[in-house]
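Removed: one protein chain of the complex. Kept in place: all other protein chains.
For chain A:
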Amino acid sequence: MADCGEPDGPGNKDDIARSKNEGKELTKEEKQRLRKQKKQQKKHKERKNEKGPSETEKDETPVSLLPPPPPVATQKAPSALPAPASAPIPVPASAPFHSSPAPSPADKPAKSKAELKAERRARQETDRAAKQPGSSSSGIKTKVPLSELNPVVKRLPEHVQVDDPAVVKRLAKKLERQQIPLRSDYGYKVSLFSHLHQYSRKAPLTQLLSIPSTVIHPSIVRLGLQYSQGIVAGSNARSVALLHAFKQVIRDYTTPPNEELSRDLVNKLKPYISFLNQCRPLSASMGNAIKYIKKEISNIPSQCKEEEAKTKLLKCIDRYIEEKIVLAAKAISKYAIEKISDGDVILVYGCSSLVNHILCEAFEKSRKFRVIVVDSRPRLEGREALRRLVQRGISCTYVLISALSYILPEVSKVFLGAHALLANGYVMSRVGTSQIALVARTFNVPVLVCCETYKFCERVQTDSFVSNELDDPDDLMVTRKGKTQLENWQDVSSLGLLNLVYDVTPPDFVDLVITDLGMIPCTSVPVVLRVKNLDQ
């Protein structure tokens, strides 16, 4: 019953025991501080959410990162404090914050027991009311540590709250205002991932648009189509294509009268970004590129003439691509080639444009090595990587990921590409990467991740459930000898097809990250981010 951790401050049981033994004074102060912070939090939440108390029976303290399983959820809050703390909590060791909203009943502050209980209950009611089902777990995780640093609570992105009808309605209203059609979800979603969007490739967003698209610039429509059909895939390619489309938009843009370019152009870009988000969720690199562009546009002085401003912006975009993508690739290959020695057997996974570039450069600098390409369904991107490497003359082996543990004894190094590097050092990459890193660690094979700095993002994630992308489930169907076994998967009520796109690899499995700033350990990512922010 008394097994609840403190929500902040000393976050583990030792400290509680220590504080209990030291005396009630310390804990009293802490509790008062806690209470103040909770009140502030509540105020912010109330301002943000006008929603009435939700009908959910879900616990407001589901610390588990799975959506609260029904047996836990049936308990009401006041008595359920200890239960979630001991519930199956797959929280990785790095952040053992437990968010119990109130101190344990065992420690009594100056106020009377009854008053405390009433206060606690009231706070829990409002917390429960403010929370939305399915998002609570990650919400707690990001909200509680932040309340330590600043009272402003960050909002959860809408694309991970799909099972909340209020959020979906808000999104629909926003899209309606921007005159963009809403893309509807497709098929049965596996319950663990019901908070994410799942679209079908056969239902493109363009069938709801008018054909000579007037609301959205034609190059953005084309880009959205290419994203949703997978013609432009891969973090770098998507960013370059995005910037290319923005260049067309800027070229065709004319400032309306009585408006300033710096403000109006940013507003023009917002519906385009929503459209692209509907076609396919934005990647971290695209997000950073968009932030950069918006900053550049807002920094245009108001007395600048339109033509001048446009040429300046186009130059900025070209410079960004040149610096962050092309030159960064050159710098990274320079560092990486130092790590490749003659006689190496290098393992790569999927098709990462950066890793392919590195290997081709190394081959040109006459390093002797061979490559093992590991591939996985349903994307089978490894075939494209294989083609590009063999075209250059590199000798390659091709296996599927199920054969990983059989070929790893031969491998001397593993080179992985990344989709994004998160602020806590986790690597977000194509699904399967964390498996490769795990098995490589078991075989004591060094794992090197290659990533440009513009893919570093400030998000924190420790598992692959919270924020991911669900691809078209029909991709998992395969036709052999004219028969497609899963053809009628929608008719089977207990069957769900899951096509995940990304997964996160913990920094313990990664030995080195090669970036254009040099070779850094995985945990130095926040430093890079901080330095980057200072620069800008």
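Keep in mind that, in the parts below, a contact is a pair of C-beta atoms (placed from the backbone, for glycine too) under 8 Å apart; a residue touches a chain by one contact, two chains touch by 3 or more; residues count from 1.
The definition used in the following text is that contacts and distances are computed from a predicted model.
Peer 1: Missing chain, UniProt name, options "Translation initiation factor eIF2B subunit gamma", "GPAT3 acyltransferase", "WD40 repeat" or "Essential protein Yae1 N-terminal domain-containing protein": which is it?
Peer 2: "Translation initiation factor eIF2B subunit gamma"
Peer 1: If the hidden chain were put back, which of A:Pro157, A:Gly187, A:Pro218 or A:Pro526 would touch it?
Peer 2: A:Pro218
Peer 1: Where the complex has a chain not shown, which of A:Ala118, A:Ala172 or A:Ile231 is the residue touching it?
Peer 2: In the full complex, the listed residue that touches the missing chain is A:Ile231.
Peer 1: Would you mind spotting which of A:Leu156, A:Ala241, A:Leu313 or A:Ile514 touches the chain that isn't drawn?
Peer 2: A:Ala241
Peer 1: Where the complex has a chain not shown, which of A:Pro204, A:Gly287, A:Pro378 or A:Pro526 is the residue touching it?
Peer 2: From the options A:Pro204, A:Gly287, A:Pro378 or A:Pro526, the contact with the absent chain belongs to A:Pro204.
Peer 1: Quickly run down the residues of chain A that touch the omitted chain.
Peer 2: Those residues of chain A that touch the unshown chain are 204, 206-207, 209-214, 218, 221-222, 225-226, 229-234, 236-237, 240-241, 243-244, 247-248, 321, 325-326, 350-351, 353, 381, 383-385, 387, 390-391.
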